[in-house]
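With one protein chain withheld, the remaining protein chains of the complex are depicted in position.
Labels A and B are assigned to the chains in the order they are written; within every chain, residues are numbered from 1.
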Amino acid sequence: MEKPVTGTRKVFMTGNETVAWAALAAEADIMFGYPITPQNEIMHYWTRLGAKYERGFLQTEDEISAGFTVCGAIIAGKKAFTATAGPGNTLMQEPFSMAEAMRLPTVAIIQQRGGPSSGTVIYSQQEVTLTTYGGNGEGHRIVYSTASHQEIYDYTIKAFNTAWKYRFPTFVLGDGYQAKMREPLEIYDPAEKNIEMIKPSPMVGLPGQIGIEREPQHLCNIYSMEEELYDVVLQMQAEYERIIPELVEYECRECDDAEILVISHGVVSRSTDDAVMALRSQGIKAGAFRPITLRPFPTQKLREILRSGVKKMLVAESAYGQLVRLLQQEVYGETVPIETLLMPGVGIIDADIISKVKSLVE
Amino acid sequence: MTQPAMPKTWYVPSKPHKFCPGCGHPLILKALGEAVDELGIQNQTVYGCDIGCSLLSWNFFAIDSTQTHHGRTTPVMVGMKRARPELICVGYMGDGGGYSIGSQHLVNSAIRNEKITLILANNTNYAMTGGQLAPTTLPGQKTETTPFGRDPQLTGNPTMGPEMISTITGDGAYVARGTVAKYRQLKGFIKKALQNQMEGNGFSFVEALSTCPTNWRTNAKQTWDWLEDKMGSFYPVGELKSPFRKED
Partner (left out) sequence: MYGVSRCRIAKLLGIVCPGGVIILHTGTRIVEAYIGEYASGKSELAINRALELRQTSDEVTLVDLDFVEPFYTLRGLRDFLRQQGLTVIAWGREDSFGLGETGSLVNPPARWVMWRSGHIIIDVGYGVHGAASLNLVEGALESPELKVWAVINTGRPMTSSVKDLVDYVKGLQRVDGLINNSHLGDLTTVDFVIKGLQVVEKAGEILNLPVIYTAIEKTLAPKLLAAGLNPSQIKAITRYMPGAMW
């Protein structure tokens, strides 16, 4: 069977297509999905390409089913993924909770759109809370927030390895703009970059005669006593904390001597980078901090930066405080005041950040 | 030159409507509007619509209306009816909102014989999101998520909604399938579906075979051929269950 991506080459694609190609390159076996704007092209491309490379697909009756069918395929031992947005993300919290509880390596790509409810079909960063801490669990999830098509490719491949290695539901958090924008990027066979794709393994349907060669597998996500649950959750937390240093990713630009630190994630960080460059050229000591992993949040690094002379931080997001709350819990105790540039559902350009920073430094 | 007659319950400020040329929705909604006019129930009717092309009807009528979530029009109308039984609750949805994401609500409302009226437009695809597979897509039909044609081995056979509903719903329910190709008959079915609710008999459901030349990529003639020949021979038109005597 021919590999879908061989070697490396430069291509021109939209974000959604990039997801489909990355999932192919990551050896994903099957996708389950349901139509919702703005992620439909992930399905459109997966169905066209998947047939060629013997990958499976089912358009389920809704997103709840898409999430649970992914869980089922994973329990059976195949790499499964899904993609959704907005109200679909809300519905998928039930299956994602089951994945958290049962340590299933689900991979989901979220293309944020305006919320709440049907909101807009276009763009937002309003699914941060939902994706990082949704469902009725403790947020034992891994969330990558991408800002370019190259990253969509890189992190979708990484998401499969992260999920299957650590067994926490893993998310690639994009948005409608990234989904639809067109950019060049380099697609590659992971082997070309010495990335070894972890092979999936089943939790049921194992080889061997039950009772003789092996025990039957009894999987559950419910417990009889409070103490049992307590132990399970604490153990999950301990494992999660142990791997934080291996997982955490972030980007800093001009942070070393920054007096005003602009914090943003995803596609907004592109505007932040441009804004910081412009501000610096005007003599303003601005710096940009970008968490790439929203879960686990790069707390340690951010605290270090805040203690090294930052006078103010400005959080810029296309939501009303979801990133603010996320970092507030992480940097509690730091004394740097938090300013905000909150534009729910609306794109933020460098001019927006520049004028806000200037108003704060005067 | 006389203007074509619009139902009185059509909301004039939202006209001309945005449905595509050749779309079946305006025909179904015209039948509904005329039925509401003739029954004189404009003030006590509440209209709910789904996501998808039915969404374009949210401000279509001069009737109290609400948009809901995809597939959740049915439970919203059930909630309304349970709270205010004197309201005539009409839910409008597409084949996806009814038979896919909304199927559990449709099935359970039918089993409970909820005294609401649901009208479902069947155009064999998820039109608004760009033409993906729907429960009623025909075998072999190409859609954006069945680019090589719908394979019943992989995705099952098309959903026969009224057939399923008529077997699970209770006495007093009204279930029919009409087509925009036979407007008067469709309007008759819709009117009975409303009357059934007015009389408090039981669950009322009308599927309407409808056209989508935009996603079918068909010209006028091809559109009607698809509706009348292909869909018409797959989905039988008529009343499947009715508490009314034949001559009503």
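To be clear about the criterion, contacts are C-beta pairs under 8 Å (C-beta built on N, C-alpha and C of every residue); 3 or more make two chains touch, one makes a residue touch a chain.
It should be emphasised that the depicted structure is a prediction, and the values quoted were computed from it without experimental measurement.
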Chains in view touching the one left out: A, B
Among B:T68, B:T129 or B:T179, residue touching the chain not depicted: B:T129
Hidden-chain contact residue, picked from the options A:A76, A:M102, A:V121 or A:A278: A:V121
Sole residue of A:T37, A:N161, A:T293 or A:Q322 that reaches the chain not shown, by the stated touch rule: A:T37
Given A:E94, A:E183, A:E330 or A:D352, the one touching the chain that is not displayed: A:E183
Absent chain, residues of chain B that touch it: 16, 18-22, 51-53, 55-56, 58, 127-131, 142-144, 147, 213-215, 217-220, 222
For chain A, the residues touching the chain missing from this view: 5, 10-14, 17, 21, 37-38, 41, 44, 48-49, 114, 118-122, 176-177, 180-184, 187, 347
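One rule holds in what follows: only the chains that are shown with their structure count from here on.
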Between chain B and chain A, distance of the C-alpha-averaged centres to the nearest whole Å: 38
Chain A to chain B touching residues, read off their complex: 34-37, 40, 43-44, 47-48, 51, 57-59, 61-63, 87, 117-118
Residues of chain B touching chain A in the complex: 51, 67, 69-71, 96, 100-101, 103, 126, 129-130, 132-133, 135, 144-148, 154-155
